[in-house]
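These notes concern the structure reproduced below.
Complex shown without one protein chain; remaining protein chains in place.
Going in written order, the chains are labelled A and B, and every chain counts its residues from 1.
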Amino acid sequence: MVRCDKELVTVMPGVEGFMYPNEVELQWSVLIVLYPFLTGLVAGAFILASLERVFRVQAVKPTYRLALLTALSFLLIAPLPLQLHLGHPERSYEMYLTPHRTSAMAMFGFIYLWYLMAVLVLEIWLDYRRDIVVLSQSTTGWKRWIYRLMTLGSSNISQHALEIDDRAGWLVTLIGIPSAFLLHGYVGFIFGSIKANPWWSTPLMPVVFIFSAMVSGIATVMLLYMLMMWSRGDTIDMRCVDTVARYLFYIFIIDFSLEMLDLIHRIYEADESFRSLDFMVHTKLYMSHIVVQILIGTVTPIALLALTQVLKLGETARKRVYAMAGCLTLIGIFAMRWNVVIGGQLFSKSFLGYTTYKMSLVTREGLIVAIVLTVVPFVILWLQVKLLPPWPERNSASLPAATPVH
Amino acid sequence: MNAFKDAGHLFRLAAVFIVGCLLFLGMRQFLVPKSFGQYGHYRGAAIGEIASRPVNFAGHQACEGCHADVLEKKKVGRHVQVNCEACHGPLAKHADDPSVQPVKLDTAVLCVRCHEANAAKPKAFPQVASADHSTGLPCDTCHQPHSPAIIAGGTK
Partner (left out) sequence: MNVTRRHLLLLLPAAAVAWKHVLAGTPEASSNYSLSEHWWGMLIDLPKCIGCGNCVRACQAENDVPDGYFRTWVERYHVSDYDIENPRVDSPDGGKKGFAPAREEGGKNFFVPKLCNHCAESPCTQVCPVGATFVSPDGVVLVDQKYCLGCRYCVQACPYGCRFIHPQKNVVEKCTLCYHRITKGLTTACCESCPTGARQLVDLKNPNDPIHDFLKTHSIQVLKPSMATHAKVFYNGLDGSVR
């Protein structure tokens, strides 16, 4: 006598098939999706800045300072999703006291601090120092004290001092490039080194993370540049934007190739986990992976950018295509982070079942917090631009020739 | 000398950095727990803390100290290897203070946990479909739990 399936397999709510009882609830939420997205923007924006500083791509100079300030705004917010996610955020200082050398996550504190202070803040300071000194002498009111603090008491802006700054800044950027790779690469390693999770465990993970970070960072700076020029009523330097878009195109192709390589490899080898993962991608992750990440977020922007390389489009058309491609790129890269983090937790390590991610709205790890954390860096960027203008004000008398020295 | 004069701001920065490092190293001395690193990369005191949790199951040796008569009965039956608390639940409180009464067991629900027929149970394990076997009667109507086999004529 054979009983029907329903009586044999008792179902846990939100679960299809079988999951180990402790696996049903997801451990890492949308905040952990947001964190690699934010640090990716930081790393990518910095690489764009280094294109000009180290690789002497003159065309992208107008975006140099903006890229650095963008990187800083996102870097300042980056630890917040992590803090909000921790069970005991008040104990997070333990990572500085007793970092476990075998844990990639333990490196977070030091890599973050190194990148913040020894790379980003230092480079911004060195590049802006002349303007800071000028502003500390010419501004009035409470702002004056901020500038004076930033000068560290030195008002030497002689030619020689500025040359020293320039050399030092070049060196910092040079060190900053591998540092940027480390800042985002270690996040990829955090996932890629988990042998228990076959969706995450691949040596390609840090590389894919780095390249998708560059794509998102470059797209962000490109969009911000066009937006800010438009809002100031300035003309957009098309040579600059064309070059930035070209680099975005090339790096996107590399990123897409790497992701396809991972996919093809999985399909070909078809190991123990493949059937379960394949089913997951075709059902639970269909919208976010196939439609949003691949079709809308990767293939479409690459096609749009390819169009601008192949056809001779007018300036307005190009601006529109770049804006469209940039927005779709950011959506696609966010979807990629989502599919890695959330996707990796939707299937059971028994390969026999799936669960559901119930994203809450107003809790500490909910959607509203994620949205706020994405918006705040732009507010910070706006404040920074007020304090340290990346471009000369159109009718400003207080900043004579406040352009980058190099 | 000129070079140093013009790099003065960099020296100031270096000074800020060094002060920061020293502050960090100083604070570290106070903040790292004393027993950290005693056995490995963790707080050695944690081992003692975890080991000093209170116990809720007394263990069958504790029961046998006072209930030797039950032990004798069990020794000759099929439940010889079943520990006391497997059926009676956690009784460390009772073992510490015998005036604390253990919970009275209801054989109507207790015995079926093990002995209800299930295709996944080992075939040789004694199991019955309780609805057919006992028609609602509690198991201790016919079986003595400490030595459950029914001898001809009944056990009671």
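Heads up, the rule we're going with is that a contact is a pair of C-beta atoms (placed from the backbone, for glycine too) under 8 Å apart; a residue touches a chain by one contact, two chains touch by 3 or more.
Because the structure is a prediction, the values reported are computed rather than measured.
Trainee: Any idea which of A:47, A:104 or A:370 touches the chain not displayed?
Mentor: Within the whole complex, the residue contacting the unshown chain is A:104.
Trainee: Write down which of B:16, B:31, B:86 or B:100 is the residue touching the left-out chain.
Mentor: Only one of B:16, B:31, B:86 or B:100 touches the chain omitted from view, namely B:86.
Trainee: For chain A, which residues touch the unseen chain?
Mentor: Listed in rising order, the touching residues are 1-3, 5, 7-10, 18-23, 25, 27-28, 85-89, 91-92, 94-95, 97-100, 102-106, 108, 190, 193-197, 345, 348-352.
Trainee: Since one chain isn't shown, list which residues of chain B touch it in the complete complex.
Mentor: Contacting residues on chain B, toward the hidden partner: 33-36, 38-57, 59-60, 79, 81-83, 85-87, 89-90, 113-114, 116-122, 125, 127, 129.
By our rule, only the chains that are shown with their structure count from here on.
Trainee: Report the inter-centroid distance (CA atoms only) between chain A and chain B in whole Å.
Mentor: Chain centroid spacing, chain A to chain B, equals 45 Å.
Trainee: Quick one: which bits of chain B touch chain A in the complex? Just the residue numbers, please.
Mentor: 2-3, 5-10, 12-13, 16-17, 24, 28, 31-32, 36, 41
Trainee: Which residues, counting only chain A, touch chain B once they are in their complex?
Mentor: Those residues of chain A that touch chain B are 93, 96-98, 100-101, 117, 122, 125, 129, 151-154, 156, 158, 160-161, 164, 168.
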